[in-house]
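Reading through the structure tokens given below for one structure.
Every protein chain except one is present and positioned as in the full complex.
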Amino acid sequence: MARITLDNLRHSYMANPKGPADYALKQLDVTWEDGGAYALLGPSGCGKTTLLNIISGLLRPSEGRVLFDGDDVTDEPPVARNIAQVFQFPVVYDTMTVYDNLAFPLRNRGIPERDVKARVEVIAAMTDLTEMLPKRAAGLTADGKQKISLGRGLVREDVNVIMFDEPLTVIDPHLKWQLRSKLKELHTRIQRTMIYVTHDQTEALTFADRVVVMHDGYVVQIGTPVELFERPHHTFVGHFIGSPGMNVLACQVENGKAFFDGHPVTVDNPPAGSLQGKQTEIGIRPQFVRFGDDGIPVEIAKVSDAGRYRIVDARHGQSRINLLVAEDADIPASGARVSFDAAQTRLYADGWLVE
Amino acid sequence: MRRFGWLVPTLYILFLLLPIYWLVSMSFKTTNEILGGLTLWPQDFTLENYRKIFTDPTWYNGYINSIIYVTINTVLSVTVALPAAYAFSRYRFIGDKHLFFWLLTNRMAPAAVFALPFFQLYSAIGLFDTHIAVALAHCLFNVPLAVWILEGFMSGVPKELDETAYVDGYGFWRFFGKIFIPTIVAGIGVTAFFCFMFSWVELLLAKTLTSVEAKPIAATMTRTASTSGYELGLLAAAGTLTLIPGAVVIYFVRNYIAKGFALGRV
Amino acid sequence: MDTKIENQKGWLFVLPVLILVAFNAIIPLMTVVNYSVQETFGDNLFFFEGLKWFQQVLASERFHHALGRQLLFTFIILAIEIPLGVAIALAMPRKGGWVSVCLVLMALPLLIPWNVVGAMWNIFALPEIGLLGKTLNEMGIDYNYTREPFAAWITLIAMDVWHWTSLVVLLAYAGLSSIPDAYYQAAKIDGASSWAVFRYIQLPKMRHVLTIAVLLRFMDSFNIYTEPSVLTGGGPGNATTLLSIDLVKVALGQFDLGPAAAMSIIYFLIILLLSWIFYTVMTGKRGEP
Partner (left out) sequence: MTLELRNVSLRVGGETHIYPTTVTLVEGEFNILLGTTLAGKTTLMQLMAGLRYPTSGEIWFNGGNVTQVSVQKRNVSMVYQQFINYPNLSVFENIASPLRVARIARREIRNRVERMAELLQLTPMLGRRPSELSGGQQQRTALARALVKDADLILLDEPLVNLDYKLREELRDELPRLFEGRRCTVVYSTTEPGEALLLGGHTAAMHEGRITQFGPTAQIYRAPADLITAKVFSDPPINAVPVTKSNGAFRVEEGVSWPANGKAAALEDGPYVVGIRPHLISPVGDGREQVRIDGQVLITELSGSESVVHFEHGGHVWISQSHGIHALKVGETASFHFDADQCLYFDASGRRIGS
């Protein structure tokens, strides 16, 4: 069980990287507490898989150190780091039975067969693989194989961290739901550090206690799902989290007051100093925008029905403002005006949240 | 094991190259020097053997004949195997599995067994002593292999590519020629290499079906070895020259083979 | 679900292959079958003899010995070439420029006409003037393959290993390079030993390609004729008279077509039978072939 620290980590796949563009991972200083459920969330190509391979030891970082419980494992091979990994495509030893698959890591470490048997049965029960134990691994469905992969990690008591590299990619959509809940349930039962890499915010937010949002090789924000949703540190996080994402509207700031196209907007984080020369924007989530008698005039461009709520696509000049309204709420046909919930409206300068 | 790993292939390659070196070095020695005893390096270096081969038509015609029928066979095998491999890869039809195994069994026919019947068959249809005869006869074992390898490559191409082409309006043959074949060029390269190889090295059928006009180099060489036994140097030179066409072909397809090929269904 | 579509058009595509292969396979086979059931005393008068020749061949001592030698030869070369070929493929670097150089060099023996291979080894192993023969004798090993049967067998097997192991290496390497990297990473994480990696990842993934290698090597070694006949001509005595050499002696030597044809059919059936056994055993676990 280990506290994982990334100290001043940078990585480039090139022999001698020059500018930041050559770096797949730029300047990372992150600490993961022992036993937590974490997610690495970001679009394809943001460096999350590179970071995963650096933690697991499959890739050596070009700069910086990886510490497990304070000691430097940067040069240690995967087997010495006691990690487990569930891959994107199910990786099982086809010719072995499910039992042998689960017993494999223990047998490699010379653990007596008696303990192996006990341990495998406990884990098989946890991952509902008990009846499948005598079957050949090759015959199972994709989600069954992913459970085996996970089981191989859980079986070992000395595992510091279990890593998931977009594990639900090949799972049938309607089974994704069950496997995701099973992973969440497993984490609550055995407090083992787990890091879940994905581009899918639903998976990341439902699984993790703390989410690391990455973009273009940077860690943009680390926070609980609630913090990411309510206080995105960067407009990218605001846009990336939530579906549809946060409305980001260009605005002008005069002596501490924000105006959107001349309309005053109260923000919950007014700037202390002046924001001269900076590109200022306000961010407001569609959930916190409401129709009202006063406020910003808009035309309704489109209304799409998402079942439990409706998404209104409103336009004010060139800017686009999304609103969520309840299933049965009525939408004004013309002359509509929208207002923002002040406590949830944030001011951003050059993309970053004004502190 | 990884650190000394490279030792095993290197030792093995040395073991392979030793006899070849011996053959090549003999080709530059006079027959007396060869018979006189062991000399690691040709003492009185001579190009006499090669001059003999390049000047005497009975020798160099052998090479030309071999290259002709091997090329015909390779082109014929690949051309005929392409549609068949496509059928095995894309369609289910009655008896397709058994047909595939039957094709396989034809490699099993011991050539020695069928030398005489082949002679009679090809004489009967008037093809005796022609390049076509040998090219056709070698299809017996090259076509099944070609179908095998091509089918492996074709199964790697998603079926939806065919459908997209049909939806775009391509007729089958236009799709097959313009779209499908270019995507499996690697497969055709590897298949051509194996067909060339197995046809180039075969002796029995080639010797049986030819006498003068299409006599391959391999046949010319057996005549020399068996009659006098003295012209070892000449034989070594002829042998060395048979290495070259193969080396050229493999040079061109080496990357495809290095990338590996998934031999399809067995 | 099986993405293949039911389509009898498949037969049209397969027809040209069928014609070409059938022409070369079935007609000669029929001629042989024809001979195998008839007696002739020349000027092609034929009398139907039924299965006489088959009984005669099956009973003949000579056939049993030749078959015994052939089975021994094939068993030995398979026992050497398959594991050796796999070991070399495993030892080769997985990526990098060296790979294509290695493959080209290894493929050279496969490109030499079979009689040249025989002739080359014939001289190479001669005690006085051959590099191998002379060196061995210099080292005190009394080695003369033209006289002692055991030495002849050693040379024959060495030649075949030299000639064909590369084919096994090529096929095994092809099988290995189709294994995704994730499997090796998983093995590293599970702390698997290199033996476990071979046993549980590489071997199962290569089983398919190895089936082809075993079948190819089995068929070619069982039919082998040119190289041994050039190297030892079946000698010394008939120590290395393999099945096909014996067959040619019977057919061309004493020119009695009947027994030769019968022997050919039996020969062909043995191969068919053994290949079918190999084929089903090795593809057995995977169900459909």
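Note that the chains are named A, B and C in the order they appear, and that numbering of residues resets to 1 at the start of each chain.
By definition in this document, contacts are C-beta pairs under 8 Å (C-beta built on N, C-alpha and C of every residue); 3 or more make two chains touch, one makes a residue touch a chain.
What you see is a predicted model, and the numbers here were worked out from it, not measured in a lab.
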May I ask you to name the displayed chains that the omitted chain touches in the full complex? A, B, C
Determine which one of B:Thr58, B:Thr164, B:Ser211 or B:Asn255 touches the chain that has been left out. B:Thr164
Which listed residue, A:Pro112, A:Gly273 or A:Gly307, touches the chain dropped from view? A:Gly307
Of the residues A:Ile241, A:Val267, A:Ile282 or A:Ile296, which one touches the chain left out of the display? A:Ile241
If you put the missing chain back, which residues of chain A would it touch? 43-45, 172-174, 177, 180-181, 184-185, 188, 199-202, 205-207, 224-226, 228-230, 240-245, 285, 287, 304-308, 311
Interface with the unshown chain - residue positions in chain C: 1, 5-6
Tell me, which residues in chain B touch the chain that this view leaves out? 158, 160-161, 163-171, 174, 179, 182-183
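Just so it is clear, only the chains that are shown with their structure count from here on.
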Which chains, if any, touch chain B and chain C both? none
Could you put a whole-Å number on the gap between the CA centroids of chain B and chain C? 16
Just the number, please: Cα centre separation of chain A and chain B in whole Å. 56
Touching residues of chain C toward chain B in the complex: what are they? 2-14, 16-18, 20-21, 23-25, 27-29, 31-32, 84, 87-88, 91-93, 98-100, 102-116, 119-121, 123-124, 128-132, 134, 162, 165-166, 170-171, 173-178, 194, 208-209, 211-212, 215-216, 219-220, 222-223, 225-226, 230, 243-245, 247-248, 251, 257, 264, 267-268, 271-272, 275, 279, 282-283, 288-289
Of chain A, residues touching chain C in the complex: 56, 58, 77-79, 83-85, 87-89, 91, 93-96, 104-105, 108-109, 149, 152
Counting only contacts in the complex, chain C reaches chain A at residues 180, 182-183, 185-186, 188-193, 196, 200-201, 204
